[in-house]
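Complex shown without one protein chain; remaining protein chains in place.
Chain lettering (A and B) follows the sequence in which the chains are written, and residue indices restart at 1 in each chain.
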Amino acid sequence: MRRLLSLAPVLLLLSGCAGAQSMSEGAGFGSQQFNHLMLLFLVVTGISYALVLVFLTVAVAGRRNEGGEARLRSLLIGWVGFILIGLVLLTVASFFSDRREARAGAEQEPLKVTVSANQWWWSIEYQNDDPSRVVRTANELHLPVGRPVQLNLVSGDVIHSLWIPALAGKQDLIPGRENDLRIVPTRIGHYRGQCAEFCGLQHAHMAFDVAVESPQNFAAWYAAQQQPAPEPTDARAKAGHDWFMSHACANCHSIAGTPAGGVTAPDLTHVASRQTIAAGTLPMSRGNLRGWIANPQGVKPGAHMPAVGMTADELDAVASYLETLK
Amino acid sequence: MTASEHPDDTARDGPELDGPELDRILSETWGDKAGLIGWLTTVDHKRVGKRYIVTAMTFMLLGGMLALIMRLQLARPESGLITADRYNQIFTMHGSTMMFLFAVPVMEAFGVYLVPLMVGTRAISFPRLNAFSYWLYVFGGIMLWVAFLRDVGPDIGWFAYTPLSGPEYSPGKRADFWAQMITFTEVAALAVAVEIVATILKQRAPGMRLDRIPLFVWGMLVTAFMVIFSMPAVTLASSFLLSDRLVGTQFYNATEGGSALLWQHLFWFFGHPEVYIIFIPGLGFVSAMVETFCRRPVFAYPVMVAALVTIGLLAFGLWVHHMFATGLPRLGYAFYTAASMAIALPSGVQIFCWIATMWDSRPRFEVPMWWVVGFIITFVIGGLTGVMVASVPLDLELHDTYFVVAHFHYTLIGGAVFPLLGAITYWFPKITGRMMNDRIGKLAFVLVFAGFHLTFMTMHFTGLMGMPRRVFTYPAGLGWETLNMTSTVGAFVMASGVLVFLGNIVASLRRGAIAGDNPWGAASLEWAATSPPRPYNFAHIPAVTSSTPLWEESLPVFSGLRVKQRELVLTTVVEAVPDIRDPSPTPTIWPLIAALATTGLFIWSIFSPWALVWGAIPVGIALTAWFWPKSPPRHGREPVIE
Partner (left out) sequence: MSIRQTFTGDLKVLPTHGFGVRSLTWWGVIAYMLIEGGGFALAGGSYFYLMSQETVWPPASLPPALLPGALFTLIILLSEIPNSLLKKAAEAQQRDRVLWLIVLLDLIGLVLLVIRGFEFAHINVRWSDNAYGSILWALLLLHTIHILTDWAESLVLTVLMFTGHGQEPRRFVDVSEDALYWRFVWITWLPIFALLYLVPRLV
């Protein structure tokens, strides 16, 4: 009950601000803490601002005041005291909020995921003690609700920043350093994350999808992701598969269970199961997939995927193959 | 040594040599040659200050136009108006132009123009260095803009984080132009800072003790020291970057022992004080205007001075708050949170004191005071959102979002540009001899104020809705469309206000009411000079007995300076007791030549490290010629610097 009550004013204030990438979603422990702390700050700073405005209005509109110096001096001391108390309150509240977030879900074993950022996509690897159970994917993160996830953050090139506003604060991915970000998702839903540190030409197109799911759904997803790519049965898809393996595609991309083992581009083993392609740039669809493969530079100029020369027929075959990779 | 008997040395100002005759002689001594030669060789701080102001305002307009293009692009999702590459250059140029080519130079410009007048002296302390610094500044700005217009402008953000700005990820010369622009502008800014410190500490009017100097002068003193201690950081950082890019050093390369974070530490060690370097002179403007229009000194002068000094010191302890997301130890962060919060205290105190001054008087709300009120209403919001981002848990969400964009525009525009526009209106009569139009001034204020809040208040929400910074576009469906369109509309409203303000300047230059020496009835010494001031500022060196000299019964003056050669008086540091008659340097072309040689050195060194060797030779020659005495040995005559 108390939790509901404490959330109400926040919801009231920020109800117009919901969205898959909005902080006010409060779908993770971190963003909930943010919303509560923000409310406290708004109250304290709001009162300060109101005081300033009142004083200003009186000063501008009021009559000349005689013998004001002494009164003003005491007012100044009071103002200094007010500011000091306010700042101390806010600093202490921040400190405790920070510690509360650090302790959230500490008693649970976190899910461990390594995220490697590159210009302009996200490589995601779910860790497991058993190497055969490691899941590699790209640009999409699935998380079980209520369980902490420890994101180990590395960069393959420049500084990026991983940020899922609906769930938690951000953390940078810095070449030469390893950073950690612990998130505890608290509400099932679909959210969006985006790179939050300017990383070059297509920084604006470096997003990723986040699905917070029930533990059962997550387990099902994870199990499916562990499977290698299904063999194509359809002739079209088979042609596409063969074309893929014998051309440039296989040099950069990997598809588990096939000869394609490139590591410089997103893993495509289950690409057709994803919500978006090109790191959140286009929704996954037949047309978009074809458009992307045919002309990546048209969609995302500067992306490291070259336009591989292929006929319309070859394009259709390859796309058909990729569509089987659910 | 016996005193010189030469008539040029013995002719001194005083009761016997006064009025129009004195003006004629002093004008000849302190004036420039006519025409282009005079313009190129002048060392008059007022002429140099004016060109600094005009140049800086021009860059402001250029930077503003870039902002309008950005807003047009962002008005709609995936608008496709401009390419990603072009946008990245534009936002880099917007930030770099505003921060390095407009905001700091314009504040320094007002310092250069006003400080000698306010402290009652005839010239700035190192007049040729002053001229040199202007040329270096404008040449650096031109270099950057030419690069941009030729599509080799920097595209790495005004903060140029490594390794993105390093040789591997920013090939070509784009980043080098940015890094070298830093060198140009920082050398210029450092030169001016040195002049300001020396002028304030050594050239004050007799009797102008430290507790009698105008608050604006205190502000400029604190600012100058901040420049001196912070700018070496960015110069070092950008030199390391240039060196990584040109000769293969590894300062920022993690694979060879370097560190991307080294850049951030060095840059922000400069970058945080930088914003206070911009902001503190603005506070000085406000103090000057409040004093005049309330017709009383600002409430609690010693507290105001303490606040300025505290802000200046604290500003150096905050820089890590730009790095809260980089994964440094949490305990260390706590210190920077505390310091970042603490700086709200002296700022809050100053706000109180200004309002208290208004409360305890009958303020006249001329246009400059409109800008002061606008400043209070706006800047305080920025200060309060600053308190928010000082908190680590809040900052980890808000960092690198449009919330921060809103925060710093509230503090920079509210805290520096609003006072600046008020200051321009306030000192326009002194600089030009004419008043700006009142009604147009009020219209400009309303448009700028309304447009500003429409643009930037909205951005707080855009940030809270999850829109990151520095993105050339955004997808539909996240709820950002209306917010962005609103900001774009606001930006154009604001721009129209700026145009009205400019139109007021242009019209008033021709048709403004004649101002007279002291149209506002102000108290500080610059208003004792004519409007515009004579080349020599004051016919006789003034002395002061209070902090409001022009509100006293009369103005004491000293006689006895040479009139046939340039001379001013140096006084002691604390008590301002007259100490030495110092000759002041005459006009010369050598600062311009030295600046050209230095420009050559700097630009060449973008392309070759040998420039540092060979390019140094013309610079050495120019500097030697600059300092070499041009007049024959004096042999007992009074000294000159020619």
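The rule is simple: a residue touches a chain if its C-beta (ideal position, glycine included) is under 8 Å from a C-beta of that chain, and two chains touch if they have at least 3 such contacts.
Bear in mind that the values here come from a model prediction, so they are computed numbers and not experimental data.
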Chains shown that the absent chain touches, full complex: B
Residue of B:Phe365, B:Trp610 or B:Phe627 in touch with the missing chain, whole complex considered: B:Phe627
Option touching the unshown chain, where B:Glu274, B:Glu291, B:Asp400 or B:Asp582 are the choices: B:Asp582
Absent-chain contact - pick from B:Ile541, B:Ile603 or B:Ala622: B:Ile541
Candidates B:Asn88, B:Thr235 or B:Thr411 - the one touching the absent chain: B:Thr235
Selected from B:Asn504, B:Asn518 or B:Ser605 as touching the chain missing from the view: B:Asn518
Contact partner of the left-out chain, one of B:Met107, B:Leu190 or B:Ala576: B:Leu190
Hidden partner chain, residues of subunit B it touches: 12, 14-15, 125-126, 190, 193-194, 197-198, 201-202, 206, 228-229, 231-233, 235-236, 240, 243-244, 247-251, 253, 256-259, 262, 265-266, 269, 516-518, 527-530, 539-543, 550, 552-561, 569-570, 573, 578-583, 620, 624, 627-629, 632-635, 638-639
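Following the convention adopted for this analysis, only the chains that are shown with their structure count from here on.
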Of subunit A, residues touching subunit B in the complex: 14, 17-24, 30-31, 33-34, 37-38, 41, 45, 48-49, 52-53, 55-56, 58-60, 62-65, 68-69, 72-73, 75-76, 79-80, 83-84, 87, 90-91, 93-95, 97-98, 101-102, 119, 153, 157-159, 161, 163, 165-166, 168-172, 174-177, 179-180, 192, 194-204, 207, 280, 301-302
Interface residues, subunit B side, partner subunit A - complex: 83-85, 88, 155-157, 161, 163-164, 168-169, 254-255, 258-261, 299-300, 303, 325-327, 330, 334, 337-338, 341-342, 344-345, 348-349, 351-353, 355-356, 358-363, 365, 373, 376-377, 380-381, 384-385, 387-388, 391-397, 399-401, 461, 464-475, 478-479
